[in-house]
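Supplied in structure tokens, the structure appears directly below.
The complex appears here without one of its protein chains, the remainder shown in place.
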Amino acid sequence: MAEAAIHDDGRDVVETHHAAVAHGHHGPPTSFIRKYIFSIDHKVIGIQYLLLALFSVFIGMIMSVLMRMNLTWPGTKWPILATLFPEGAPGGVMTPEFYLSLVTMHGTMMVFYVLTTAPQGGFGNYFLPIQIGAEDMAFPNLNMLSFWVTFVALAVLVAAIFVSGSTVIGPTGGWTGYPTLSAIGDKLNVPGMGMGMNLWIISIAIFCIASLLGALNFIVTLLNLRARGMTLMRMPLTCWAWFTTAVLALLAFPVLLAAGVLLLLDRTAGTSFFVPGGLSNGETVLPHNGGSPILWQHLFWFFGHPEVYIAILPGMGATSHILSTFARKPVFGYRAMVFAMFAIGLLGFFVWGHHMFISGMSPYTGMAFSILTLSIGVPSAIKTFNWLGTLWGSQIRFTTPMLFAIGFVSLFVAGGITGLVLGQSTLDLSMHDTYFVLGHFHLVMGVAAIFGMFAGTYFWFPKMFGRMMNETLGKIHFWPTFIGVYAIFIPMHIMGIVGMPRRYAAFTEYEFLRSLDPLVMFVTIAAIVTALVQFLFLYNFFWSMFKGEKASANPWEATTLEWVVPSPPPHDNFAGNVPTVYRGAYEFSVPGAPEDYVLQTTPDATSENVTPAAHGGVEVSGNGGNGHKH
Amino acid sequence: MGRALGVLIWLITLASVLLFTNGSWWFPPSISEHGPAYDRQFLITIIVVGLAFTAAQIGLGYAVWRYSARRTGERAVYSHGNNKLEALWTVITAIIFIGLGIAGQRVWAQLHFRPAPAGSAQVQVVAQQFQWNFHYPGADGKFGRTDPAKINDSSLNFIGLDEADAASTDDSVVGSLVTQVNRPVELTLRARDVTHSFWVPELRFKQDAVPGLDIKVHFTPQQVGRYEIACAELCGQLHYKMRSFLLVLPEPEYRELTAMSQAQFQKRVTELFTKYPLARR
Partner (left out) sequence: MHAGEHLATTDEWGGGALPYHVGHKKLGMWLFIISDAMTFSALLIGYSYVRASSDQWPTPFPFYPSIIFSTVMTLCLLASSFTMVMAVGASARKNYKATRRWIGLTILGGLTFLVLHLIEWKHLIDEGLRPFSLAHEWAVRWPNSPPLMGATFFAITGLHMFHVLTGVLYLAYIALRVRRVRHEDVEISGLYWHFVDLVWMFVFPLIYLMSVDMTGGH
């Protein structure tokens, strides 16, 4: 019957589908280059993305420590910096422009090259096809292209630090690159606004293209390649998260791309999209005229706000998945979780103005954005409640991934809740561009989303590399990190309340910041300790890759498809034997079942649907949707 | 493990709450008319979100404390959720959050929807890398014409004041903002190179100065004294040094000052700085 429906569209569709299933059999490559470098296997590409993120996150982290050192001990000589950056830190003393270039690079690295790569391109690439029962992504070649384009973008960004000429340091415009500073900074002799700024824009533009292609691939894969029986409402929440993220990326990145091209034109072709007339460098009037700096802010944040959800949604997915697995309990309110994710994604496109309350945008628009912003807290709260609901009455196994998933919930609430303060246009009058904002987004993005990545890494590592990560080291990593990040970022809120502005190279100039000196010192020490602890993770990661205990196919006793296949999975994931799915993703502690988990592929013993009577009225093949029946 | 984590979550919550409530660090005292209303809204909000934060963390801590797996092979409760609960907490949070959002519009509306009250003092502000220029109309109450082509830093004409314009002869352009206590002041914010942001923590007020726009804002300072003006939008390498002062003066001193010529004005402001030291905190 389904076939009839397909047929009226002509032979091709059916053929395509078979071809699609068949193209998984592109035979394992043998040469080193095809296998590990220009691979079209989604699993290899996933790991490549992870390694790219791992590189970026450590660079970004080291930058953040340098920033903290400069803020806490301004004017101190750090001999090593004198050798590494003779221009940025002459004599080892960091210049203010060097500080700003660190801030810019730190933000850019972290937002784009860490949080937009690992959670989606890394884990999503590796596990989305397996979790839905596909043998690869829909477009394996495009997938490879996405990764390598991302790689080029990163290379361009790194080059931006090192270009010399009029600039001896990286771009200094902040990760938001606001014009007119970013557009005419070089004409105003602001250091770091020459070639470095151009490369920054080019890097972002290339990155946009890569993300777009990746997003397209994810959506097609999820829609077209689900194995038989994998209905939408049986998908793991991770898949929903990756899917929603891909939709956001597909719609948001093109806008940043367009904005980036216009900014580049302003800088290089003399256009004036973002530069109004009548500006002066103190001697002569600049030749630009007619543009608007606010236009950039609209375009940037139309992308930027969805972007922060692109950063967090995969973490939410992983958290739901891991919480349920180690709580040995089905996800509480599966459907509500899915709808909440969609609501966040949808509303996320209508709140960008909350970054612009103070920008000179119409105050009436500001009011509308303010109220919409507060409503986006509702689906986020729903998710939080459901996570707590999942833990309620559970049987928690405290593995390292579970610790990080619980940490995610804690940090997400801590960081998200201050969004309700910033979202009020009135309160933003004082809080905007202070450390309160930094506290907010570091908790929610800088660490909650990162905790999602940690949880994912500890959880999926055995599947990816066939070996367990060391649990003891993992736990030693967790405790100080969890305490450390709170110690770094909660005090930042207080600094913001006192009024400490962000992107200040030093706090030496203002009397009203004096009282904060002890807090500044405290935060820096916490940051250094926390950063050091991360090397433990790095060590564990690479040590376990070669020396870890061998992992079985399903070491966590989980239910979804990735645990049906060997660790690591064979080249085409299922060795040509694509499974059929019989139930929802989180069937834990099913009464009457032999184990406390039921794999999605386990057929029911007697018939298709276990008779409700057999389990006291509970429908076993139900998928976690509240009362959902088919 | 579960207990340890539960206790840790509670301890972190306690520490966070203490940091916010112990009073060592908080807003500087407010000096503007809308300040108390701002502070009230902030306090209400921080209490509401603080309670939500505490409740959520206590709940989370309790769950990990209470539901550690036991060795007996006991199973977790098999439940896929509860629609009634789901609806309940959706409605409650929606009411609280959106209620907060609506309440949060009052001060905003007062400052931004209403024009400046009649009789407000007028000051034009021109921000540049890396200083603030405050342009006063002088006795005639009229601002002299400005022209970007006349801007010349080496001859100290930072805002391009046109000397040829009769209205400009009694104007003063000074590096500090001088206001009269209890009298509303309307600022016209401009920027001549990049975006800056006018920010005085004691005023509970911040507004970007954007190239190409004339942004009019108003507020009423209510406390005589001297306060720091900071730049709150990244504007280049010396962004962190773009400091100026807000002087709130009693009426007589204000009158005397604003009637002066530019040179006297400048000198007198410096004298007043010693009379009104910054509050030490």
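Things worth noting here:
As written, the chain order gives the labels A and B, with residue 1 at the start of each chain.
Please note the rule applied: a contact is a pair of C-beta atoms (placed from the backbone, for glycine too) under 8 Å apart; a residue touches a chain by one contact, two chains touch by 3 or more.
Being a predicted model, the structure only gives us computed values, none of them experimental.
Taking the complete complex into account, the chain left out of view touches A.
Looking at A:R228, A:R514 or A:K550, the residue that reaches the missing chain in the full complex is A:R228. In the complete assembly, the contact with the undisplayed chain comes from A:L265, out of A:L265, A:L536 or A:A553.
Here one chain is not drawn; of A:P29, A:P90, A:P254 or A:G466, the residue touching it is A:P254. Touching the missing chain, out of A:L212, A:I310, A:V437 or A:L513, is residue A:L212. The chain not shown here touches subunit A at positions 1-3, 5-6, 9-10, 12-13, 15-17, 20, 132-133, 138-139, 142, 212, 215-217, 219-220, 223-224, 226-232, 250-251, 253-255, 257-259, 261-262, 265, 269-273, 277, 287, 289-292, 295, 298-299, 302, 580-582, 608-609, 621, 630.
The criterion applied here is as follows: only the chains that are shown with their structure count from here on.
Rounded to a whole number, the gap between the C-alpha centres of subunit A and subunit B is 31 angstrom.
Within the complex, the subunit B residues that touch subunit A are 1-2, 5, 8-9, 12, 15-16, 19-20, 25-28, 38, 41-42, 45-46, 48-49, 52-53, 56-57, 59-60, 63-64, 67-70, 74-83, 85-86, 89-90, 93-94, 97-98, 100-102, 104-109, 111-113, 128-129, 148-149, 151-154, 158, 160, 192-195, 197, 199, 201, 204-208, 210-213, 215, 228, 230-241, 243, 278-281. In the complex of the two chains, the subunit A residues touching subunit B come out as 95-97, 100, 172-174, 178, 180-181, 184-185, 188, 190-192, 275-283, 285, 291-294, 327-336, 358-360, 363-364, 366-367, 370-371, 373-375, 377-378, 381-382, 384-386, 388-389, 391-398, 403, 406, 409-410, 413-414, 417-418, 420-421, 423-427, 429-430, 432-434, 479, 482-483, 486, 490-491, 493-495, 497-499, 501, 503-507, 509-512, 514-516, 519, 588-591, 596, 618, 622, 624-627.
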